[in-house]
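All protein chains of the complex are present and in place, except for one that has been dropped.
On to subunit A.
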Amino acid sequence: MAVISYIDAVNSALREEMSRDSKVFVLGEDVGFKGGVFKATQGLYEQFGEARVLDTPLAESAIAGVAVGAAAYGFRPVAEIQFADFIMPAVNQIVSEAAKMRYRSNGDWNCPLVIRAPYGGGIHGALYHSQSVEAMFCNIPGLKVVAPSTPYDVKGLLISAIRDEDPVLFFEHKRCYRLIKGEVPDTEYVVPIGKADVKRQGKHITVISYGLTLHFALQAAEKLAQEDGYSAHILDLRTLYPLDKESIVEAARRTGKVLIVHEDNKEGGVGAEVSAVIAEECLFELDAPIKRLCGPDVPAIPYNGIMEKFFMLSPDKVYEAMKELAEY
């Protein structure tokens, strides 16, 4: 097992899949010669050549739309949207086209496409380099939405996404890119799409999260155990759509107290659906109202550092919310 960073896991998955299958290729802005603005595709251009690592014109709808066409033809494009904030011009291609191709053709065509997009704040990216846009894609049947939190999951899920027969939106928390490191097997493995993962076993409260805030919850859980004697059970959603309802309900039942944490704003966020699933399936097994700790309901994260810090969750904020629920 090697310890690698979150972004190296992205790179490693792309490299291995491109080596394995000549139909896998990468396209996007600056992904070729430069290796991506975050360096997620570094070295691929040198290894696989410009025909399979395409620097595209700066036009997001074309990046998605061209990838849709190539995927329908039978290739496995992995398109990069440079920042998730810039995915909006491509939404028509993702929602009207990629997500509906199989359905509208009665199963005749399909669209095995991956769109990778770095999302999330904490990097002084201001309004348009910090957004969490996942919720708006989480009620589009035909689409799968993945948001891993660890290098192990990044690599295993990205490989699964590339091999998937349907379109997958793959959201990478950009603050995690170099902050989060973890063990990744040297041999080939996959992580299944649609399966949540228990990242910590516990018995007093359940925390359900994904992405950067999952790490905040893990850190807060240590403090809660040491200082307050409560053990937290932590579920990482990993796939945001369709949700792993079974694992969510099981995790909720485990402790009877549920805190949902995400950086995306609260109203209409993924946490709302998670909460509804729990309420539908096991409301009377709960010992406390379901709590959500999320970003505030404002349009985006300001540039000013103090304001950004106010917006962002942190291990301390998550600890406070966990403690309050544990003591309920």
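Keep this in mind: a residue touches a chain if its C-beta (ideal position, glycine included) is under 8 Å from a C-beta of that chain, and two chains touch if they have at least 3 such contacts; residues count from 1.
As a working rule, contacts and distances are computed from a predicted model.
Undergrad: What name does the UniProt record list for the absent chain among "FeS cluster assembly protein SufB", "Ion-translocating oxidoreductase complex subunit C", "ABC transporter ATP-binding protein" or "2-oxoisovalerate dehydrogenase subunit alpha"?
TA: For the chain missing from the view, the UniProt record says "2-oxoisovalerate dehydrogenase subunit alpha".
Undergrad: Touch as defined at the start, partner being the missing chain; which of A:Ile7, A:Ala40 or A:Val66 qualifies?
TA: A:Val66
Undergrad: Which listed residue, A:Ala40, A:Met101, A:Ala221 or A:Leu235, touches the chain dropped from view?
TA: Answering carefully, the residue with contact to the hidden chain is A:Met101.
Undergrad: Among A:Asn110, A:Ser160 or A:Ser247, which one touches the chain that has been omitted from the display?
TA: Residue touching the absent chain, from the options given: A:Asn110.
Undergrad: May I ask you to list the residues on subunit A that touch the chain which is not drawn?
TA: Considering the whole complex, subunit A reaches the absent chain at 25, 51-52, 54, 56-57, 59, 61-62, 64-75, 77, 89, 92-93, 96-97, 100-110, 141-142, 144, 164-166.
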